[in-house]
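Report on one structure; see the data block that follows.
Heads up, one of the protein chains got dropped from this complex, but the rest are sitting where they should.
Presenting subunit A:
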Amino acid sequence: MHISEGVLSAPILISGAVLTAAGVTVGLKKMKDQDIPRTALISAALFVASLIHLPLGPTSVHLILNGTAGIILGWQIFPAILISLFLQSILFQFGGITTLGINTFNIAFPGIAAYYLFSFARINSNFRLGILSFISGGFAVFLTSILVAFSLAFTDQSFLEIAKLSVVSYLPVIIIEGIITVFVVFSIKKININILGGIKEDV
């Protein structure tokens, strides 16, 4: 998911940076003091998650956890992803500084989508909670792979071709992250449901 430097053209990089700047602004505006430790912790988890590789599929893929993070953080996922991707690019040489904007958007935006999708869940229905956790976690990765294909389509190849390749290689991650999200949501439910930003209003 880390698009390298020198692959994308300037218009894509700039629009990605603008969208990310907008998202981070919204995220920081909505962030209250008590959200800070949670955002930092999830940011650290996302930073580490991309080191977990799945030796499946045609290429080597890694966990993203943007669905799980989106459900927990909501709009604060933008600053969380921005920080973790920035540190990954300078410490691990994943991705790059110029592609930071587009990469952040490609990962954070599906997280927000998962957040709103998950808001349909109800705390008293375990079945509905489980299904929506799975769908939100998987859908975020799916949307990310589509967005990556979309950004790459502006370079030279056809969109459908890359989208197919991208979705197929992320298929194992889609399923695994769906399952991880179910586990995370249920363990959070047991401990303290208020950690989940999206479901708070329904309690």
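Basically, a contact is a pair of C-beta atoms (placed from the backbone, for glycine too) under 8 Å apart; a residue touches a chain by one contact, two chains touch by 3 or more; residues count from 1.
Please note the rule applied: contacts and distances are computed from a predicted model.
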Task: Determine which name in "4-alpha-glucanotransferase", "Urea ABC transporter ATP-binding protein UrtD", "OsmC family protein" or "Nickel transport protein" the UniProt entry assigns to the undisplayed chain of the complex.
output: "Nickel transport protein"
Statement: Considering the complete complex, of A:Leu13, A:Ala49, A:Ala121 or A:Ile135, the missing chain is touched by A:Ala49
Statement: Out of A:Ser4, A:Thr25 or A:Ser125, only one touches the absent chain, namely A:Ser4
- prompt: Touching the missing chain, which residues of subunit A?
  reply: 2-8, 33, 36-45, 47-53, 55, 59-60, 62, 83-84, 87-88, 91-95, 148, 151-152, 157, 162, 165-166, 169, 184, 187-188, 191-192, 194-195
